[in-house]
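Structure record follows, encoded as structure tokens.
Every protein chain but one is kept in place in this view of the complex.
Up next, chain A:
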């Protein structure tokens, strides 16, 4: 056990070190830009994973919260001249406030109804953003957003931004890890597996879910703000169906309910998106096929491949197998 957890932390340290030197290996600005996109998607996917993976509810509204964060920080910095560094926590707060109100309403229903309700809320936020031209400039979007800066350190190029987002990804990953090993996190999983049973054990299902939902939306808002200050142009498209689908695809392909899964899924998504650029519209067909294929054939996502391999390895050495991915929500009659 001791050597195992020692090996575990060694592997994590190695992984973090590899991520830290990656921009130096990239060699050109384009690859560095892709690394930033990878980390941004990993951050957003980690936040979505709290709802999809830990709470076990499908939300179609997540991109709207990314948009709320992006617009909050962009409007504050372009119209009120607020430094982007202050815009970042404001984006998280405003997105969390939206998450609190919407979650408070939507989490009263579960399953398909919850999914449709979040779709409705997301669509309303999109419609408002698209038509409230005085505030958001509508479909024209907001341009000339100033880059993020901490004192003299400006995040106006890919490499510093990469380290900023990497730090946030690691912080979020650590938060998720701490969450899952805490009482609150175990309450999340209990609610996901069997809500009535969790309630009978004294867990306040509604409050537990609301907590997870608000945390997820706050992180999404911060991610959106960083995106806005990095790309420096935002349009209502950031809240669109396309982005909703992309985030869900990232989480499911990587492996929901895990920490490595969304990060891995984001790598696959950005990697395929760029390497298949010539394929044009065929790309989205490939992603849709990957999503459907993963749901049907590999419900635990890519990370479950590793767990499968390790279990078969352990079986050869007569070691007890650890359960893979998310076995208990899959399969079994309702």
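Quick note on the criterion: contacts are C-beta pairs under 8 Å (C-beta built on N, C-alpha and C of every residue); 3 or more make two chains touch, one makes a residue touch a chain; residues count from 1.
Convention: contacts and distances are computed from a predicted model.
For the omitted chain of this complex, the UniProt record lists the protein as "Amino acid/amide ABC transporter membrane protein 1, HAAT family", which is one of "Deoxyribose-phosphate aldolase", "NADH-quinone oxidoreductase subunit H", "Amino acid/amide ABC transporter membrane protein 1, HAAT family" or "Molybdopterin synthase sulfur carrier subunit".
Interface note for the absent chain: among A:79, A:113 or A:181, the touching residue is A:113.
Among A:143, A:181 or A:292, only A:292 touches the chain left out of the display. Within the complete assembly, residues 56, 58, 105, 108-109, 111-113, 115-117, 119-121, 123-124, 127-128, 130-131, 241, 245, 248, 252, 281-282, 284-285, 287-289, 291-293, 295-296, 299, 329-334 of chain A touch the chain that is not shown.
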